[in-house]
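One chain of protein is taken out of this complex; the other chains stay put.
In order of appearance the chains are A, B and C, and numbering begins at 1 in each one.
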Amino acid sequence: MAVKILKRRPLSLLEKTYLPQILIGLKITLRNLFRPSVTLQYPEERPDIPEGYRGVPTLVKDANGREKCVACQLCEFVCPPRAIRITSRELETGGEDAHIEKAPDEFEIDMLRCIYCGYCQEVCPEEAIWLQDVFSISGYSREAMVFDKEKLYQLGGTLPDNHFKWDRKKAEEEAAKRH
Amino acid sequence: MSAGKVTDGRIDVFIDGEKVRCPPGTNLIDLVEGMGKEIPHYCYHPKLSVSGNCRMCLVELGTPAMDRETGKPVLDEDGAPKIMYFPNPVIACATRLTSGMRVRTQSAKVRECREAVLEFLLINHPLDCPICDQAGECLLQEFATDYGRGYSRFIEKKVVKPKRTVLGPRVMLDDERCILCSRCVRFCQEVVEDDVLGFVDRGTYTTLTCYPGKQLENNYSLNTVDICPVGALTSRDFRFRMRVWFLKETPSICTESSVGVNTLVGSREGKVYRITPRRNDGVNDTWMSDSGRALYKRIEDENRLIDFRVNRLPVRPEDALSEALRRLQGDKVAFVGSGQSSVEEHFLFNCLSRAAGSVLNCLVSRTREGDGFLISNDANPNVRGALCLGFIDTLPEANLTGLAEKINRGEVDAVVVHNEDLTTAGIGRSLLEKVEVIYLGSHGNGASETASVVIPGLTVFEKSGTFINQQFRLQKFLQAVPGPPGVLDDLVTISRLLNLLGKDEGRLATPAAVWAVLSRRLKCFEGISFDTLPETGALLDGSAFRSLPFCEGPSLHFEPETGTVEARA
Amino acid sequence: MDVFKILGITAKALVVVLVLLSLSNLAILAERKVSSWIQGRVGPNRTALPIIGAIPFLGAGLTRLGLFQPLADGLKLLLKEDPVPDHVNKFYYFLAPVAAFIPAVTAITVLPFGEIVRNGTPRPIVLADLDIGILFIFAVASLGVYGVILAGWASNSKYPFLGGIRASAQMISYELALGLSILPVFMWTNAPGSQAGLNLFAVVQGQEHFWNVFWMPVSALLFLVAIFAETNRLPFDMAESESELVSGFSTEYGSFKFGLFFLAEYAHIVVGSGVFTVLFLGGWRLPFIASYYSGGMTGAVLSVLVFCAKTFLVVFLFMWVRWTLPRFRYDQIMKLGWTVMLPLSLLNIIGYALFLAVWDGI
Partner (left out) sequence: MAAERKILLQHADEAYYSPGILNYLAQGGYEGLKKALKQKPEDLRQEVLRSGLRGRGGAGFSCGLKWSLVDRKSGKPIYLICNCDESEPGTFKDRQLVHKDPHQVIEGMMIAAYANDVVQAFIYIREEMPLGAKILQGAIEEARSMGFVGENICHSGFSCDIVVHRGAGAYICGEETGLIESMEGKRPYPRIKPPYFPAVLGLYQCPTIVNNVETLCNIVHIVRLGGEAYARIGRHGNTGTRIWCVSGMVQNPGYFEIETLTMKELLYDLCGGPLPGRKFTGIIPGGASMKILKVDDNFRNRDGRAIGFEDIIIDFDGIQAAGSMSGSAGMIVLDDSVNIIEALANIIAFFAHETCGQCTPCREGSYWARNILARMCSGGAREEDVALLYDLAGNIGGRTVCPMGYSITWPVRSYIDKFRDQFEANAGSNTCGVESFSERLIEK
């Protein structure tokens, strides 16, 4: 690699005294003194969370309130700090969920480990895990910071989308049965 | 030109321009696989007949042109044999190589064929990968990354088929995922001869099904799951329990019988999730029994021993060992080994018995009727290990009458038992109470209940070692999961006892250390070391024991008279 | 002297010291507020006293200003556990904060902070109107650094030690410039015929019409820079320099002892600002208003207020500079002190002496 030596411009006499520069600096800080502060009075004031913000990972349900997660464990696989633990189970046949075969039995995210990277959301084929706008998480014990499925659904809520995967599957199967 | 000329019974063929020598009639897919390359395929399986229906293995094939009149090869201008390529691609799996054949496995046309076949396979394949148990070891996924186009041109509705068909007590079928390769059908017909699977309906509506009124319930049904290239057949035991990419696969040996089926133990974070067969063409090909796959459940059995106990009270390990030592120092000690112990444990146990001046060494036999395939009559995986090491010199018996007599006569006052239940081996509780029992084993039983010293041990999944199977094949198994906390490896326990007895054998706590001694001391193990033992095992000379009336009948690669047989055609 | 006079003087001294301490405390708050404003923050605005804070409007306003914060800070420093590390030299370790604090408070005694006209004669409002006021101040203020050096040495720990060494070196380097920089002021004040001596009141009186800062800007600048250095303020806070030395000389101190250091620093600042005001900013005088304070008590109060206002402006300047400039490197400080400040102050004296000679000659 070639070394390029940059020549510094020699300081003028005035600059050598530093005084004008100090005055310029003082001017800047003085100007700041009269600017409105940018501090938000948290927790009374909350920031506007922009679209795509990567807050706490949460689990979401579909528009019909069914859990979207199918326990594919890809998030568990991709998670860099290994914060996710999933235990899966096979769903019983029949009933409302006839077309859902697999679901998470337990779904735990260790928020102490989570680095909010969003890989889990990116990798999720069912769009079941979302980093939403919750950003402040606290607890009194390590155990309390391991969020279980219930807590994650509580945080995530329902995300209305137009996938209706299970309904479509059901409709397709019924259409096939008619033949 | 050497091309086309037959020398030493082998022929020259040219794969992508590379000259390869092989016996005539070699299967092209096998040959290419041996070269370290791959011809993608779904329906072909090396241990099944060729059906040639997936069309994934299409290659371009050329043969030297023959003059019809003279029967001589036609030559080019420059004297090389003229190669006639078939106008249509041919399937590699049905191609038996003949002299001078030229194969293109990577040409643009071949690639186009594969892309087309893959696209056809995928149009009706459901997007189940997130929940499919095959994901991660699915040939469809693998080849889709190689030959898939990344998007679908198919905008129509996929064919809907049943998703949860119960084929048998252990196998579940997802019909939508099935690519109709017929491996499972052929396996049932050809390998286990339990012809229960077949296709119904036609075209893309073809569905795999069991014959009405029958079930896929033979003891080898889970092999269909293994050979299914996609996730159509799934094991009901493993189904949806763990994604395969998390599993660490450790080579192991099935302890179900003396066949010594080679296995892979899939575990994650110290928990075993499944056992699958490992290919060994001299033992089990690519198969294993369903019952052998369930053996991992013994790890978490409720009568698993995890405490060191003296007189039924938990103690520290060193106290248990010193208590055991005190009883070993008497001169009326008998040793009951186990046919399930590894070679290394037999060796150390034998050393211990000699050091303690054993009055009697015996082994408990465990026979039942085998199936002539991969389950032999002997349920002990390593009786031959005990024989080779000289722990015993006769075959084990079901009833330890000799030991019972000696106890009755008062010639034995302490018995060291490794993993065996003496109460079911002809020595009743009343008799056992006359002696001090030192029980060393992984699971509790009648013997451990009456034992004065109980030392917990490990299961085959938690330790490493070797077994000698019915063919006198020395096979290695490795530790897949850690044992319960605090439980010592049996090798550690026995070698500590040995050292405590004053027989300083050095640290023999690992199989490798034991083998370093073994290979020097015993002639039949000469030159063998644990680390370099091949994955497929090593055949030992068992001729010294040929006169013994072993109980095994013929099985897949075993004939009682000769030991091994060549693979069945 | 009768007992009452002694009591009176004691009471007066107590009042002045208490006011000084309160002002120091307020300066701490001011520092926090100024820094937050400069940085676009809000600063302390949460601490509230139960009753006063509940007063509508006023309470909320005071709370938002953070006016109760110094109380909370002080209480915290008082009530916190006071750990004493094992490895320290206990006697000097305890002595150091006191040694730092006392000079800072003592210097105020000779500083006039207002004037009262009694019987037509203006008299200074001061605890002790010494003729050698400025010398006293220099003498006492220089003692402050012993606290720092003592703390650095007594802590028996590397960072405080380095902090202490730096403080002493810096003190020596800048003390000269400090002393030389004010000589022109007294040369001016002690014009031929004047009996002012080194009296500070006389300095203020001499600036009746024109502040010294305009007459002798170089002196003012040198003095200002020197007191920055003397008070260990950024960009000269070598003794503390928390980015290199954790907390410098006070690293091993906690709770009340740390509080003393803290208070001493701000007391220093306040007194230093006061001295600057007296020497260069005309004390309590406002330009062109020659005898504004003739009206007895009212005039006296006004003069004190004006003095305080000027002093606080200088205190503000201290803070303003702190949040504007980065810290010098140690070698740069030395270089500045010995190669710039000292020659410049000497030149300044010579130049001023020549100027005065010419002026007087005319």
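Keep in mind that, in the parts below, contacts are C-beta pairs under 8 Å (C-beta built on N, C-alpha and C of every residue); 3 or more make two chains touch, one makes a residue touch a chain.
Quantities reported herein were computed from a predicted structural model and do not represent experimental measurements.
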Which of B:M101, B:L180 or B:L540 contacts the chain that the document leaves out: B:L180
Just one of B:M35, B:A65 or B:A94 touches the chain that is missing; which is it? B:A94
Across the whole complex, the chain not displayed is touched by chain B residues 50-56, 58, 87-89, 91, 94, 96, 112-113, 116-117, 119-121, 123-124, 153-154, 156, 159, 179-180, 198-199, 201-206
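Everything below uses one rule, namely that only the chains that are shown with their structure count from here on.
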Take the average of all CA coordinates in chain A, do the same for chain C, and state the distance between these two points in whole angstrom. 52
Where the CA atoms of chain B average out and where those of chain C average out, how many Å apart are those spots? 87
Going by the contact rule set out above, which residues of chain A touch chain C in the complex? 22, 25-26, 28-30, 32-39, 41
Interfacial residue positions of chain B with respect to chain A in the complex: 129-131, 135, 157-161, 163-164, 239-243, 245-246
Chain B-touching residues of chain A, taken from the complex the two chains share: 70-74, 76-77, 88-90, 93, 99, 101-102, 125-126, 172-173, 175-176
